[in-house]
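All protein chains but one are shown at their positions in the complex.
Right, chain A next:
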Amino acid sequence: MADLRTTLAGIRSPNPFWLASAPPTDKEYNVRRAFEAGWGGVVWKTLGEDPPVVNVSSRYGAVNYNGTRMAGLNNIELISDRPLATNLAEIRSVKRDYPDRAVVVSLMVPCQEESWKAILPLVEDTGADGIELNFGCPHGMSERNMGSAVGQVPEYVEMVTRWCKQYTRMPVIVKLTPNITNILVPARAARRGGADAVSLINTIQSIVGVDLDAMAPMPVVGGLGTHGGYCGPAVKPIALRMLGDVARDPEMAGLPISGIGGISSWRDAAEFLAMGATGLQVCTAAMHYGFKIVEDMIDGLSNWMDEKGYASLDALRGQALPRYVHWNQLNLKFKTIARIDQDACIKCGLCHIACEDTSHQAIAKIRAGDERRYEVIDEECVGCNLCAHVCPVDDCITMTPQPVDGMQTWTEHPNNPMRGQLTNAG
């Protein structure tokens, strides 16, 4: 059995699966159910100053795709709308009863030193394992100069992080907003401020859809809509890229990362870990299926690690990072060609029409009576993979790498007018 025990910024949990700061971690009742289901930790839904915020009714919008519900989820909920004292008492109670689980408290108070100085001892007193600074909430709070309004200004990120490090002994995790141009800027700012870890990504600013009857963005609140924060499986590619950028950045070396963004299965988890995450946070998948899904996340990850020979998360962490390079480091001499397994082919013709209409006219349609046959024209195939992606049959179209004659990157290519001058930033 692979060892799934996780230590992130000194915070220990029996497995890497934490519930992210969100509705599932808003109350003691939910968190106890989560721990009973096996979750390794929680980041308690963001606490703010009293009086608490007020939330609207109708809070989520979803992207359903081809019968799949909640491929993406968007919310316009704010931070915890319960009194601070209530939350603190419940955090204390839960942590007392589940000493082996990680209980991290998400915080968001006004961007002034006294506010942070005031709340930190109260949280520390609960016995919580650490804090996560919510610099990411992209709606509602940002208009009040909190959340992503802070996360989008590197100087503020650094400043608030420094205050927190100054006024508490608890580990400080800085949660980064993806609603910026370059994730490295706020990530480096967090490190300069003394962060013990960063977590990413928070939700992405979004309008999830338009209700064409109400003629308003969804979710519709009394006839009106607003933009919200997007999450769920649809955001995973964006999260993985930002995770990879931070994880491979020499200036961020050694700073643990809590990976967030559409993690729905053990396979997603393995990908985040391979791209450099130390811990993981999940929300939408739990909101879709309930807390029980963690069982397969743990079990599946463990089985896969056993199969692959990774004894611990440390052995897996960052394994894909050395092969995450800039485009101009890719070998332009590499060539791969589509191969169609004619026995597996069901003759749907989707590979042909995709290539014919939208790509390189490299798949021939051959008819002999009622018999259909689709064949790759090797000379025309650029190895783009589109056919393999549209093919509905697993392993019917495979991309077959061809013998490679040496290495040539764009930096060395004769067509490159900047040859010899480019850096990795190209």
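In the analysis below, a contact is a pair of C-beta atoms (placed from the backbone, for glycine too) under 8 Å apart; a residue touches a chain by one contact, two chains touch by 3 or more; residues count from 1.
In this section, contacts and distances are computed from a predicted model.
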Absent chain [UniProt protein name; select from "NAD(P)-dependent oxidoreductase", "Cell division ATP-binding protein FtsE", "Amino acid ABC transporter permease" or "PadR family transcriptional regulator"]: "NAD(P)-dependent oxidoreductase"
Option touching the unshown chain, where A:A315, A:I353 or A:M399 are the choices: A:I353
Residue of A:G222, A:P322, A:P392 or A:P414 touching the missing chain in the full complex: A:P392
Residue of A:G67, A:P250 or A:G309 touching the missing chain in the full complex: A:G67
Missing-chain contacts mapped onto chain A: 66-67, 346-350, 352-353, 365, 370, 372, 392-393
